[in-house]
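The complex is shown incomplete by one protein chain, all other protein chains being positioned as in the whole.
Up next, chain A:
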Amino acid sequence: MTRAEFVTRLKRGLAGLPATTIADAAADYEAHFDDALAAGRTEAETAAALGDPDRLARELRAEAGLKRWEETKNPSAAAGAVFAVLGLGAIDILILLPILMGVIGALFGFFMAGIGIFVAGGFVFSAGPFMDPPGGPAFAILGGIGLMAAATALSAVTGLVTVGLVNLLVWYGRLHYRLLKPAIEPQA
């Protein structure tokens, strides 16, 4: 493989990441080729010693995805981290997918329930006092507030569980590719 081919494949594997990240990674390998050339090695030898650019791109991509998740715990970073781990082949997608679907479904259900209860609480709070409720208007107001608080708590707990689960997946993915997956597989 030539130097140009190696860098092209690496960049293609990194497509979608921020331009600076791709440029940084490409610059690292360009510098490696420069140094190897200065040491008297050919492009083909150097490319062979570096290994498969597609695999290297997947590891770099995973690193970027996991880092973003650690910095910003938002849904898009979570999705990015999950896909980055999947991209490494650290976890078999056929095993993970049904589990993931179930878990996402359950979490989604909890969030929806949270929203529903909150809306119901809001209704009891605002409309309840005018509907001559049992226990008087104050009871309806307090009951409404109570429902809204419960809904908020439910959503917050669900949020924490979601963050925890993604962290767990990230931890597993990292452990897997650091120690178990071919970081140093024999280079063909």
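One rule holds in what follows: contacts are C-beta pairs under 8 Å (C-beta built on N, C-alpha and C of every residue); 3 or more make two chains touch, one makes a residue touch a chain; residues count from 1.
Here is the rule we use: contacts and distances are computed from a predicted model.
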Hidden subunit of the complex - UniProt protein name among "Acyl-CoA dehydrogenase family protein", "Protein-arginine kinase", "PadR family transcriptional regulator" or "Squalene cyclase": "PadR family transcriptional regulator"
From A:Val7, A:Leu60, A:Ala81 or A:Ile117, residue that would touch the chain that is not displayed: A:Leu60
Which residue of A:Lys11, A:His32 or A:Lys73 touches the chain not shown here: A:His32
For chain A, the residues touching the chain missing from this view: 25, 28-29, 31-32, 34-36, 38-39, 46, 49-53, 56, 59-60, 63, 67, 178-180, 182-187
